[in-house]
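Structure, as structure tokens:
Heads up, one of the protein chains got dropped from this complex, but the rest are sitting where they should.
Order of writing sets the labels: A and B. Residues in every chain begin at 1.
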Amino acid sequence: MRGAAIKLGFLVVLVGAAIGIDFALREIFNPHWLRLIELAGIHVVIAVGLNLINGYCGQFSIGHAGFWAIGAYASGVLLTVAEQKWGTPSAVVEILLLVGGMAIAAILAGAAGLLVGIPSLRLRGDYLAIATLGFGEIIRNVIVNVDAIGGPRGYHGIPVYTNAAWCIIVAALAIWFSRNLVTSSFGRALVAVREDEVAAEAVGINTTRVKVIAFVVSAMMTGAAGALYAHLDGSLDPDTFKFTKSIEFIIMITVGGLGSITGAVFGAIVLTLLPELLREIHPTLSEYRMVIYSALLIVIVLVRPKGLLGNRELSPSAGIAWLRRKFGKGTA
Amino acid sequence: MTKAAPHLAVDNCTMRFGGIVAVKDFSMTLETGEIFALIGPNGAGKTTVFNMVTGVYTPTSGQIRFRGEAISGKRPNKIAAHGVARTFQNIRLIPGITVLENVVLAYHLHTGYGFAGALFQSDHARACERDVREKAMALLALFALDKIAAEPATSLPYGSQRRLEIARALALGPTLLLLDEPAAGMNPQEAIDLMRLIRFVREKFSLTVLLVEHNMKVVMGIGERIQVMDHGETISLGSPDEVRRDAKVIEAYLGKPV
Partner (left out) sequence: MSTFIQQLANGVSLGSIYALIALGYTMVFGVLKLINFAHSDVMMVGAYVAFFVATGLNAGPDPSIASALITFLAAMAGAAALGIAIERLVYRPLRSASRLSLLIAAMGMSLLLEYGGQVVFGPQHRRVPDVITDERIVLGDLNLTVHKLIILGVSVVLMLGLHFFVNKTRTGTAMRAVSQNVDAAKLMGVNTDFIIGLTFAIGSALAGAAGLLVAFHQQGDIDPLMGVYPGLKAFVAAVLGGIGSIYGAMLGGLLIGVAETFVAAYLPSSFRDTITFSILILVLLVRPAGLLGKFKPEKV
């Protein structure tokens, strides 16, 4: 009971802090940069989710753009219809609507994850990767073929509810959930499945179940991020959700270090903001954004195959431990 | 009063891979509490029997019963949950996690909290985690591995990795322990220590032990009954002395006398 009270307290502090930061960001940054920071938050949610299945569980998915699309279209279409029906909502209703939109987005994306995961997770390595790629493309193809949601023209006029506070709160929750999972018995099972499925089964781990759960949780986080994305710009373009987007997400978690939450967060933020930073340095540099990304990716794989952080985590306690190792030897 | 079911009964099992018959009409019975050794020349089919019992393979025909319940065809994790634990010929510890975590991992089935507890890190889940860690440390202490509990598992010396794998198997809370060539790569002193350890865990955890081993000193030293396989079939069964004197066994190992 005490634990629950503390957690509730933390949530209140988090919401307060997020709103405070939101105000500060609005003061400091122009709308363009503000949007990028919000997008970085959305990418953090996706990267943390993708890292669960790709990094911890070792099951390679190149289909997350599909789950992202499902979440985005689900919440986008639903809340647009809601607003058309009941008019512009009050602030409180708007909060409830967005939470509801994210919940539905997560549930639908999770259901799609289940549908994709149960058959595909029998496949290993490259075969799984390519099956998820196929599923992701099918999802996008279906969207393009449904005229009611705009088909190839995209879906527009979605109410804009997403702000920096929302992105911070959802990203923080995603990180917290993810950390809780990987430090639990479920997290140990994930690593065991990644490292040695035969040994994992021998100690009683139902590897199929572990993989499917990880996949669904990952898809749900990505779906919720999709809802945030739909209400960020107010319009959706099916071309956003091509498989190259899935590969971009993979680059994020690979650059940071597969199997590290802090790595995923770091990768998502840096790769979202980097092109704009490059543009600030020199305008033509941002045209080379993807060239720089891909070259960066190759160089990282070549010189630091485990990513910048490897599978280590950056946290206050890890920092103290590092300082002790570095400077504590003489005093001990 | 009927006689209690044997601890493990392999009944007329055959295992075919394409055209190759690895194990042919094989039967084997383990009584509760004994140390039973399965031996035979290379390629005799011992590891295949192991893999059938633990569910890695499903026998092409025949049945396997564990404490009276049919287990053949079940998945390895289900069979492990029944109380059948194993070690591997080529040690399979989980790399990248610590000695302690390798053992904690095997408490997976008995951690006592669910997915929601893990997701929200409930008070109950935290208490369960602490509890499991204490149990795992106690188990490691029995194997003199508690001092190095925080080391990465795969950085340990070979002998310690073998012991850790046995500790991990015991964390499942099994009644049947299958050891696949536990003495492989050990020097004579280590092999003697291993024999002492196997006897010790058998008493301490009231286990039945199935041992596949090439080291005859170990087999004859701790095997209470020995079954000998060659070409996928049983050629002898009995006490160490009986098996040692069996002409068919000598022939299988040394070839026909010229």
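Everything that follows uses one rule, which is that a contact is a pair of C-beta atoms (placed from the backbone, for glycine too) under 8 Å apart; a residue touches a chain by one contact, two chains touch by 3 or more.
The shown structure was predicted, so the numbers you read here are calculated from the model rather than taken from an experiment.
Between the chain not shown and the residues A:135, A:155 or A:241, the one that touches is A:135. The residue touching the chain not shown here, chosen from A:81, A:160, A:277 or A:290, is A:290. Only one of A:51, A:80, A:222 or A:254 touches the chain withheld from this view, namely A:254.
Interface with the hidden chain, as seen from chain A, comprises residues 58, 60, 119-120, 122-123, 125-127, 129-131, 133-135, 137-138, 141-142, 144-145, 152, 198, 243-244, 247, 250-251, 254, 258, 287-291, 293-295, 297-298, 301-302, 305.
Rule of thumb we're sticking to: only the chains that are shown with their structure count from here on.
Note on chain placement: the centre of chain A and the centre of chain B lie 42 Å apart, centres being C-alpha means.
Note for the complex: chain A touches chain B at residues 1-4, 7, 177, 180-181, 183-189, 191-192, 195-196, 198-207, 213, 311.
If you check the complex, the residues on chain B that touch chain A are 54-56, 75-77, 80-81, 85-86, 88, 92-97, 101, 104-109, 111, 113, 115, 117-123, 125-126, 129, 132, 168-169, 171-172.
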